[in-house]
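This is the structure I have questions about; it appears just below.
A single protein chain has been omitted; all remaining protein chains appear in their positions.
Our next item is subunit A:
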């Protein structure tokens, strides 16, 4: 279940950064051409990995419910904490990205 949450949270962050407005607000510079596309692809890939982790964890029926639950929770955390603690969230997203594969492989 942790792996689903980590992939979902990292995916949310990537998809948010894929928008020009949020990219420049959060990272303090304009995205280079192509960078937003890469972020968007990475975001969807991470969400796909979250889906795979969910289905492996609990099958399609309960897995999808878990994925939606954790994805909505990730989005709420990201969006409502963003105005207050942007740097923490970026750090948390990076940490999620690093830990997610280990969690998915059962190493943590």
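The definition used in the following text is that a residue touches a chain if its C-beta (ideal position, glycine included) is under 8 Å from a C-beta of that chain, and two chains touch if they have at least 3 such contacts; residues count from 1.
By definition in this document, contacts and distances are computed from a predicted model.
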- Item | Absent chain [UniProt protein name; select from "ATP synthase subunit a", "ABC-2 type transport system permease protein", "PepSY domain-containing protein" or "Fe-S cluster assembly ATPase SufC"] | "PepSY domain-containing protein"
- Message: For the chain not shown, which residue from A:45, A:72, A:94 or A:108 touches it across the whole complex?
- Response: A:72
- Message: Touching residues of subunit A against the unshown chain: what are they?
- Response: 1, 16, 19, 22, 61-62, 65-66, 68-70, 72-73, 75-76, 78-80, 82-84
